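Note that this complex is displayed minus one protein chain, with the remaining chains in position.
We call the chains A, B, C and D, going by the order they appear; numbering starts again at 1 in every chain.
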Amino acid sequence: MLKLIKNISHKSGLSPGALVHIGEKKIEKVRIRLIDYDEQSFEEKDLENIQECFTCRDTQTVTWINIDGLHDIDIIADLGNNFGLHPLILEDILNTAQRPKMEDFENYLFTSLKMLTYNEREKQIQIEHVSIILGQNYVLSFQEGEGDVFEPVRERIRKSKVRIRRMGNDYLAYSLIDAVVDNYFLVIEKIGEQIEDMEDMLLSDPRSELLHDLHNIRRELIFLRKSILPLREIISYLERGESPLIQEKTYVFFKDLYDHTIQVMDTVESLRDMAASMQDVYLSSVSNRMNEVMKVLTIIATIFIPITFVAGIYGMNFELMPELSWPLCCSE
Amino acid sequence: MLKLIKNISHKSGLSPGALVHIGEKKIEKVRIRLIDYDEQSFEEKDLENIQECFTCRDTQTVTWINIDGLHDIDIIADLGNNFGLHPLILEDILNTAQRPKMEDFENYLFTSLKMLTYNEREKQIQIEHVSIILGQNYVLSFQEGEGDVFEPVRERIRKSKVRIRRMGNDYLAYSLIDAVVDNYFLVIEKIGEQIEDMEDMLLSDPRSELLHDLHNIRRELIFLRKSILPLREIISYLERGESPLIQEKTYVFFKDLYDHTIQVMDTVESLRDMAASMQDVYLSSVSNRMNEVMKVLTIIATIFIPITFVAGIYGMNFELMPELSWPLCCSE
Amino acid sequence: MLKLIKNISHKSGLSPGALVHIGEKKIEKVRIRLIDYDEQSFEEKDLENIQECFTCRDTQTVTWINIDGLHDIDIIADLGNNFGLHPLILEDILNTAQRPKMEDFENYLFTSLKMLTYNEREKQIQIEHVSIILGQNYVLSFQEGEGDVFEPVRERIRKSKVRIRRMGNDYLAYSLIDAVVDNYFLVIEKIGEQIEDMEDMLLSDPRSELLHDLHNIRRELIFLRKSILPLREIISYLERGESPLIQEKTYVFFKDLYDHTIQVMDTVESLRDMAASMQDVYLSSVSNRMNEVMKVLTIIATIFIPITFVAGIYGMNFELMPELSWPLCCSE
Amino acid sequence: MLKLIKNISHKSGLSPGALVHIGEKKIEKVRIRLIDYDEQSFEEKDLENIQECFTCRDTQTVTWINIDGLHDIDIIADLGNNFGLHPLILEDILNTAQRPKMEDFENYLFTSLKMLTYNEREKQIQIEHVSIILGQNYVLSFQEGEGDVFEPVRERIRKSKVRIRRMGNDYLAYSLIDAVVDNYFLVIEKIGEQIEDMEDMLLSDPRSELLHDLHNIRRELIFLRKSILPLREIISYLERGESPLIQEKTYVFFKDLYDHTIQVMDTVESLRDMAASMQDVYLSSVSNRMNEVMKVLTIIATIFIPITFVAGIYGMNFELMPELSWPLCCSE
Partner (left out) sequence: MLKLIKNISHKSGLSPGALVHIGEKKIEKVRIRLIDYDEQSFEEKDLENIQECFTCRDTQTVTWINIDGLHDIDIIADLGNNFGLHPLILEDILNTAQRPKMEDFENYLFTSLKMLTYNEREKQIQIEHVSIILGQNYVLSFQEGEGDVFEPVRERIRKSKVRIRRMGNDYLAYSLIDAVVDNYFLVIEKIGEQIEDMEDMLLSDPRSELLHDLHNIRRELIFLRKSILPLREIISYLERGESPLIQEKTYVFFKDLYDHTIQVMDTVESLRDMAASMQDVYLSSVSNRMNEVMKVLTIIATIFIPITFVAGIYGMNFELMPELSWPLCCSE
């Protein structure tokens, strides 16, 4: 969870809107990908230089510029100046510790999200800061590194005669956010499976490692909740159709997305309840096991301590213990 | 609980509105049942082919088409096209992991619910995804498999001169939702009985299996809560009469239904509180039992360890222990 | 708590508004009592037959018909038809598992409440379902059995020149609800006393029976909360004066009643907090007691086990243990 | 906490507005004090008879009548009749178990509060029911006994040329409520100190008395919360300036008072959190201590039980144990 609060303080003391990249460098060279399409035409290319894309800004086609890598501040600043983005927005794009948020500047909408993946080996959620800007005819997206959940969206755009080619750039922005949210289900499933495994172990063999796993899961769920909760507000704003950048026919899709977000949150809450209940079960079963151990000890002690005393009695060296000379009842 | 999150991820990456059946196939062949009635006439038949029902759509009589089995996507798609349903709605009908929700598309209302039954042998709640669409003169209902809680509604329709024959299709939709909600009471009763049994055991014999049963119940209640909670919002919307598809005289029935939903939720919350309290009692009574065991051990040890030591003293082989040659006080 | 959910399921599958008595039969014969009064006149009689009261309906005097016993469905149905009550309301009157609720049908107001009494012997709250209908010039009240908290109200009506004779039937309805709520304080006091007793025991002698009593109290408080919480909403509605059946001069009384309801709820919450804190104390004091026991055991063992070993040493039969032939230091 | 629910039930069955003194008699004779002032004049006297003050009611000066002792119902009733107070208000003044509340009867405002003092010897909060009525030119205040927190207010009035003499009776009412709220800080400080002491003890010496003190503190905090929480709503109403009895220039003072109330509530909540955390620490440290004890026992047992067995071996009376005749290795 501490991933979210690390390094934010590096910025303290700086002027608001000062551009500093907060986070680790996940990619060597910034990659700029341009996709430009409308119902008929389609163009996709990697740009060497950010200036190449500025011409696309004012065309009637939908322009999607995706930037992988946030460490080259100049590129972000150039882009920001050309597209007229507020310095505070550029700051938020670069700050990977930024909480998910949405801001509506009449001529463009800024949304920042967390892209989550589950690292099975370390049993940890990995996080990537994603920013999406929806403007007049363009969509800008910013990611920390390569590898994303947007590939299926690109696949769909490449086909002609699909819905995404007919709808505008608001539908593209929706598709990107939808791809991020859909991926949350994958992460939740992984955690759900882990909880299921732990439940089985809890009943059959409540070892002490389980305690750490349980704590780990609870921490991941706290972290998950913190990353996802702000989304509700964000998507609710988009769905209410308060921005002129979103067309009426796209509302129903945002509404559907809103439902998904609620479902994610509901599930996270249920998993938290589950984990808390499991913690209780664990504590009780440790006590139970101790009880079993103590019972064995007590039975042994209750039988043998008194008879050892009796044996001790007859081991005393008193000269006059008549019973010592008694013959064995059966040996005679 | 994990039932709810399994398999959702299969859809991730697909275009929104793509039709995929998520869930298990619970029935071999899709069954289509048509009931068409008004105050005077009544007709009930099983359809071989989904096209047969399309003619009924525009008649003035109330048409109820019920579909058991969601795995045949073509049937759903055909029906959807003919009745003008939005692709996102068809997606929700097929997605059995969908959270209960309600959507109002001016000319039809979509509601999805969870039909619950309690499997006594496995002590688990079984869930079935049910979707109900209320249109101009028709009601469509979709279920995962055969066997449902709608049979009493059908029985009532078959009789002539009953309220349901006089009221419109909005009353039919109400009756279906009401049948689902009424059934929740059955499930809650079963869980309530189980809790009552466990309470008795808790007081008389707090064994370790109880701990697992208790955890099981808590999990079922988390699951129940998640399935039922969204209903409140749904029925509240219907009851406020915001849709022109619901006649004013039906409001009072939806209001009554809303009260039932609240009662179900209240009871689930109370049962959760009960289960939490029982967990506390269990933990305390395990400690209590350990206390009893320890007391026995301590009493035995406190009596016998010191006197064993005394016996040991007189068992020492010192040559000069005058008391060893003392005659027994009473044997002389 | 399970009292509230028992038997509700008997109704599942029935048509809404179908009249079924849910609950146990607490009285042999239904008793119908009529009180008819205004500032000058007063009449009180037991009716043999429900039809006798129908004439009173349209007089200008305040008519109060009280029915003890809900198992005779015909009487309720007759009354309902004559006074124009909605079938769903009759259903709610008969359903003793119904959650407290209020419904406003322009020409009459329906309120259902829980009348609570505390059975000291069984340490359990007893519950009775009460329904009150406020119409144009009449008040109808329905109870499960004989014996109620309304006797003081009747006493006041019997006197002439008291406020209740001058005010209308809305004040009568208020008086009845007020009598029910006032009685809650009695129940809470009893539980409060029990908690106080348990607190003393907790500090002096935390036995294991206490644990069961504590769980019992928590269950009763969960139950109490569930019965009382809906009242807040109900009385808040009445106090806001949204129904024309309630005169402006009665508002201040409903407001006072609302305050009482809040006070009852506050106290129940405080008692719940108390009981939770006591549960914590209990668990800690069980651990404390075990600690004491363990300390005794450890002290005994730490003293005697080592010296028993020493005694054992000198009890060994080695031939060459010079110290065995040492004379006793003091006996020489 | 049970102080708040004791005796309320004595009233059950009585007519609403019936005047009964609920609570204990804390003073022998009712004391009536009159203070009458404006910017120039000032008069203060003890009245023998309640009728003496009625003339002051209609003067233009600010009249403050303070009544210590609530057991003489006639005085309250007389005053109520003369000042036109509603019977329900008189009932609330006499009912010391009444929850803090505020009621706005256009021509006067009724506020009831709890005056709290901390009894250090019994470590308990003492409570006194205070009612304040703000009318056209007068303020009435009612207390259970002598000794109050209003003395500093009186002191200020006695001086000439102070703000309180220039402002109207609404500022006087504010000053009285402010005096009550200011005193809450004293009570909270005492409890805070006690918690601080307990924290030190918890770390150094977690004895079992601490458990009882902790429970005691939690109970007092539950009680405190219940007494103070309703204040928020009350003062918020006054601060919003919805009553014409409060002048605009007094708003800022009520706003300041509102802030104080929030601060009190915040602190109570923080102390509750603290106490809950301490309870957890206590339970853990009891377990820790037991662990220490068990470790000592186990070490002793692990060392001595095996070697005692060995000593026992050589203490056996077998005739042929060659090692018994071995000479001591070192004695030779």
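Quick note on the criterion: a residue touches a chain if its C-beta (ideal position, glycine included) is under 8 Å from a C-beta of that chain, and two chains touch if they have at least 3 such contacts.
Owing to the predicted nature of the structure, the values given are computational and were not obtained by experimental measurement.
Considering the entire complex, the omitted chain makes contact with A, D.
Within the set D:28, D:120 or D:256, the residue that contacts the chain not displayed is D:256. Considering the complete assembly, chain A touches the hidden chain via residues 1-2, 4-6, 8-9, 11-17, 86, 88, 92, 98-99, 101, 103, 208, 211-212, 214-215, 218-219, 222-223, 225-226, 229, 279, 282-283, 286-287, 289-290, 293-294, 296-297, 300-301, 304-305, 307-308, 311-312, 314-317, 321, 324-328, 331.
Where chain D meets the omitted chain, the residues involved are 149, 151-152, 156, 162-164, 175, 178-179, 182-183, 185-186, 188-189, 192-193, 195-196, 199, 202-203, 252-253, 255-256, 259, 262-263, 266-267, 270-271, 273-274, 277-278, 280-281, 283-285, 287-288, 290-291, 294-295, 297-298, 301-302, 305-306, 308-309, 312-313, 315-322.
Rule of thumb we're sticking to: only the chains that are shown with their structure count from here on.
Steps from chain A to chain C, taking the shortest chain of touch contacts, total 2. These two copies of the sequence, chain C and chain D, are related by a rotation of 70 degrees on CA atoms, to the nearest 5. The greatest centre-to-centre gap from chain C, using C-alpha centroids, is found for A.
If you average the Cα atoms of chain B and of chain D, the two centres end up 45 Å apart. Distance between chain centres (mean CA atoms), chain B to chain C: 28 Å. Shared interface positions of chain C, i.e. residues touching 2 or more other chains, are given as 283, 287, 290, 294, 297, 301, 305, 308, 312, 315-317, 321. Chain contacts here run in a simple line, from one end chain through to the other with no loop closing. Pairs of chains meeting the touch criterion are A-B, B-C, C-D.
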